[in-house]
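All protein chains of the complex are present and in place, except for one that has been dropped.
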Amino acid sequence: MTEMSYRQALHDTLRAEMLRDESVFLLGEEIGIFEGSYKITAGLLQEFGPRRVRDTPISEEGFVGAAVGAAMLGLRPVVELMTINFSLLAIDQIVNHAAKIHAMFGGQAAVPMVIRTPGGGGQQLGATHSQNIEVYYAHVPGLKVVAPSTPADAKGLLTASIRDDDPVLVVENLALYNTKGDVPDGDHVTEIGTAAVTKEGTDLTVVAYSRAAAIALDVAHRLEDEHISVEVVDLRSLRPLDRETICASVRKTTRAVVIEDDWLSYGIGAEVAATIQEGAFYHLDAPVRRVAAAEVPLPYAKSLEHAALPHAGDLLAAIHETLDATGFAP
Amino acid sequence: MTEMSYRQALHDTLRAEMLRDESVFLLGEEIGIFEGSYKITAGLLQEFGPRRVRDTPISEEGFVGAAVGAAMLGLRPVVELMTINFSLLAIDQIVNHAAKIHAMFGGQAAVPMVIRTPGGGGQQLGATHSQNIEVYYAHVPGLKVVAPSTPADAKGLLTASIRDDDPVLVVENLALYNTKGDVPDGDHVTEIGTAAVTKEGTDLTVVAYSRAAAIALDVAHRLEDEHISVEVVDLRSLRPLDRETICASVRKTTRAVVIEDDWLSYGIGAEVAATIQEGAFYHLDAPVRRVAAAEVPLPYAKSLEHAALPHAGDLLAAIHETLDATGFAP
Amino acid sequence: MAVPQKRSGRTPRARAATAPASAPSVRPGAPKRRRSGAATPSGPSGPPAPGTDASGDTGTIPSVSSGLAAEPPQVLADYYRQMVLVRVFEQRAAEMYTRAKIGGYCHLNLGEEATVVGLMAALERTDYLFTTYREHGYALCRGIDPGRVMAELFGKATGVSGGWGGSMHLFDTDARLLGGYGIVGGQIPPATGAALAIAYRSDPGDEAEAVMCLMGDGTTNIGAFHESLNLAAIWNLPIVYVVVNNGLGMGTTVQAASGEPDLYRRGGAYRIPGVRVDGDDVIAVRDAARQALHSARAERQPMLVEAVSSRLRGHSVVDPARYRSPEDTERARRLDPVPTLRSHLIETGILDLAAVTKIEAEVEDVVTAAVTFADESPPPAVADLFAHAYATPVPNTPHRLPADALMVSEP
Partner (left out) sequence: MAVPQKRSGRTPRARAATAPASAPSVRPGAPKRRRSGAATPSGPSGPPAPGTDASGDTGTIPSVSSGLAAEPPQVLADYYRQMVLVRVFEQRAAEMYTRAKIGGYCHLNLGEEATVVGLMAALERTDYLFTTYREHGYALCRGIDPGRVMAELFGKATGVSGGWGGSMHLFDTDARLLGGYGIVGGQIPPATGAALAIAYRSDPGDEAEAVMCLMGDGTTNIGAFHESLNLAAIWNLPIVYVVVNNGLGMGTTVQAASGEPDLYRRGGAYRIPGVRVDGDDVIAVRDAARQALHSARAERQPMLVEAVSSRLRGHSVVDPARYRSPEDTERARRLDPVPTLRSHLIETGILDLAAVTKIEAEVEDVVTAAVTFADESPPPAVADLFAHAYATPVPNTPHRLPADALMVSEP
């Protein structure tokens, strides 16, 4: 184990996979000379040269699609999209091409590519630069979507994604890049399609992913002091979704709150809540509550932005209200 | 009232609104000379000329974005996207521009535009041409999304959408164009944001929209013979979502099934089920069941396509299982 | 046999135009002009091809003959056979569509046979092909068994894509046909990426692999065209973009859709040399494509080839094309490359009537056999619905049919 930042874990993983496999290469805007908007790829152009670390023009549809084609010929491109917001420029290549090619051609071609991209608000970047639209990709058969919340998972899931023969979207988060944690040394692969119980508990389950999973863990630990035992399920994989781990937890705790950074309606939390009510119906003592962003284009002004996004306090409130609704007394 | 097809209702509404308001104009691929891929705009070029009925090149991002700009200057463009699948080429203009401009600029500009587009599978069009991705748009604050299931609603909702000052996506359905129904004569506006109870019932609520709402109504009528009283809620508006009408119905019937044409995970039905479990939790006698498409890129072969898409029989099965789970006997 | 009757001889049009005065915009080392291979220059004949506006090109457009005369008879016979194969296959496909054996959308190469055959003749077996939804002919001329192509149209398990793709989505790994694509322009970025993979792994050279990416005229107006050509230019990729200009999107003309209707010039925005060729002239098409492919494989100079032909029918099988003027329809018929080549072969004595008729009869049998094969093949098994969901299995992938409960919840 080595303690490092989420950013470092991503960087080191890219480097390790490039060293391991000649067919792995990177492409994206400003990842080379500029060393990446968020410096994940710092130093890699120098080490591997422009063949393996390819700066692209501002042409998201073009270079994401180029990665699709390169992957069809057996390379393993790892694309950086500067933020998930810009993925909308390339979504046709992701949804109508990367996701479809394997099945639509009867299984003849695989598309072993990875798209890494950060989402998340809270940086005062305004309405078009603060979104969390991973649900768009999680919705699509043919894609896999993972969203690590810790440096260890960043390594484990990115490694798994690069080695996977399907197109995988790795959702990072601007607010997590500087967070630190222990990362297993050597080969470390986290299985795509599996959620993790990051803290065990008996009274209530909080389901979350990415930045919200870090908040959830923090809140759960804080609630220990109040003798409230919260279990935290970190989804890690949004597609496939590990429904059994979620429902098993709620069958045990009988209560659930979902928290996410995205807008409430039709967000990831909707699927989680729908899953719980179906898979743990007879165990559930209260409605599954969802904590999510206010449904407005995210404002720039700090005050408004803060009000619109979910924070630990919001999760605490929802937990307390859910416990209260069932007459829970610690 | 006049009986007419869903196609005719759309056509007549476009024509009526163009006659009523000089600022309403149409643009899209092949809507003029070709008279529209699905002939909704047949005859309108001839009647109104190329200024009001504008054929575009194959440039979805370009002409949808052009509609955004024209709307900012006060025109009321009604864009036809040939199918919702191609909306992915224009989604940046829809989600990052049309939806954001009003709020992001502090309410100074409005974007009174409409995008009409059909979705739906079952026509053997293959994986990229058979999608139902309205959930992408329903997720986004700043947009409004409606999905009429009858000729009357096609008229009422399209009229409301054209007269609305916000960007509205009108989701049509390939399988509905030839369906017939009574349409109110004269001015007929259906309020965006409201669901309709299209059949009253006491035993179970089916929630649906678009083609699935027509299936639901049909199934509900068939079940009368078995003395099962099904209430049907046709969402009509996906954003805003009329949660109260859904939950009021389920509070009464105590059971619910949601049916949609889209893939299950993260579909419209997820939000509906999540809503019901929150808003009717204490009334619900069984888990909310979801009937939805199998989660694969839709195959071309008839047999596979049929197996992957939901049909009346699937809804019947889910209704019966839900009733059985609660020991219901008609 | 459905090939139209022999008609009075028509001099085949043959013309290749390079992007004008593009000397300063051609990269060092890139050829500044290309000609189709044929030796004897001759002026264009017949009405100007759709999209042609050569008025400003005085002195810069070399006009060359098609070079039919220089070809060995066996080669011409083979090209004719292929053109007839495409013709008959497509006519039969239209018929099968009407009989509901084929579903969905079905776009035919009728009228484009010379372009199809010429382009495919230019490719090496090691080259990769990306194409559009209008691609039956390309699959056939790439050597794929007609039965497997027809079976795909029928949605059968024996089809090239196992019945998963249908008419718009033919794919064959061995033939390096890397797909027909239904999203307009959607094939262009992946094709460009395939060329990137070639450049990533191997050096340029006369034997190097290259990619051919086909698209229609209307497709040059979409963003992916622009982004992809630019990538190919700055990365020096071995790719030839071919615009199959049949004059129409669905009902929209090139002139109405494109600010620069001389589509071969659009490469100028990326310093990609462009060449226009008569798409009704199989030899001219082949030679132009071959030269372009040579630049791509030997010099890593991406190229743009525009082949001008006509669509004989509607956009797809179900389109009656009422928007077309009688003159335009008549013009397309007059330019029809199949009877034109037939007449030429017979008139010049390259093949006699008996030989031509024999080819036609053989093709007829091949297509009939293809239909029988398709008809008798089984559909894909419903049990295999999830067989191609993912290439790498992981836990929790959904395998649920529409009526299945999400999971079992017990009271």
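Letters A, B and C mark the chains as written, and numbering starts fresh at 1 in each.
Operating definition for what follows: a contact is a pair of C-beta atoms (placed from the backbone, for glycine too) under 8 Å apart; a residue touches a chain by one contact, two chains touch by 3 or more.
Everything quoted here is computed from the prediction, not taken from an experiment.
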Chains in view touching the one left out: A, B, C
Option touching the unshown chain, where C:223, C:238 or C:398 are the choices: C:223
Absent-chain interface as seen on subunit A, which is shown: 29-30, 33-35, 37, 55, 57-62, 85-86, 89, 123-129, 264-265, 287, 289-296, 299-304, 307-311, 313-315, 317-318, 321
Those residues of subunit C which, in the complete complex, touch the missing chain: 20-21, 23-25, 55-57, 221-227, 229-230, 232-234, 256-260, 262, 265-266, 268-272
Touch residues of subunit B, complete complex, unshown partner: 25, 51, 54, 56-57, 59, 61-75, 77, 92-93, 96-97, 101-112, 141-142, 144, 164-166, 191-194, 237, 240-244, 247, 275, 278-282
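Just so we're on the same page, only the chains that are shown with their structure count from here on.
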Taking each chain's C-alpha mean as its centre, the one farthest from subunit C: A
Chain whose Cα centroid lies nearest the overall Cα centroid: B
Centre-to-centre distance between subunit C and subunit B (centres being mean Cα positions), rounded to whole Å: 37
Mean-CA-position distance for subunit C and subunit A (Å): 41
Between subunit A and subunit B, centroid-to-centroid distance (C-alpha), Å: 30
Multi-partner residues of subunit B (at least 2 other chains): 85, 89, 126-128, 265, 287, 289-290, 295-296, 299
Shared-contact residues (touching 2 or more other chains) in subunit C: 161, 163-165, 169, 181, 183, 186, 223, 388-389, 398, 405-406, 409
